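The other protein chains are all here in position, but one chain of the complex has been omitted.
Moving on, here comes chain A:
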């Protein structure tokens, strides 16, 4: 009975509550009540979809990771923009990226990062969570792309999700 009234994911609830306060243009009685209801009901409904919590996540490494990704997005955008405007045809490639991460949340963060950085889109994850299929817009060689992703994104994520 009290299970239903609890907050299974306190952090998610807190983030939802704060997000709602920002969205509703100033804190008022109504926004607090609705924020609490949302913070309670959304984790309850989505409970079954969440992967198991990793044993230990070093959250304080996250801001550094986000900054690095933002920098890469800006830098790589220029090369993609140049590629679109230049007359030569791109050399696209499907690349199978061998994953060393094993936590589903870490894999989805890596896949999202790959999709956000210009030039690569993650297309699929194999059913056994071992390989990530990446489509690269302009790839020199497979190994180049794999090394770049491993060094700049997967390594930091591995340290975060150890």
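Basically, a residue touches a chain if its C-beta (ideal position, glycine included) is under 8 Å from a C-beta of that chain, and two chains touch if they have at least 3 such contacts; residues count from 1.
As a working rule, contacts and distances are computed from a predicted model.
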item	value
Listed names "Na+/H+ antiporter subunit G", "ABC transporter permease subunit", "Xanthine dehydrogenase, molybdenum binding subunit apoprotein" or "3-isopropylmalate dehydratase small subunit", matching UniProt entry of the absent chain	"Na+/H+ antiporter subunit G"
Candidate in contact with the missing chain, chosen from A:6, A:28, A:46 or A:112	A:112
Contact with the hidden chain (one of A:14, A:27 or A:74)	A:74
Contacts of chain A with the absent chain, listed as residue ranges	19, 22-23, 25, 73-74, 76-77, 80-81, 84-85, 89-96, 111-116, 118-119, 121-124, 126-127, 133, 135, 137, 139, 142
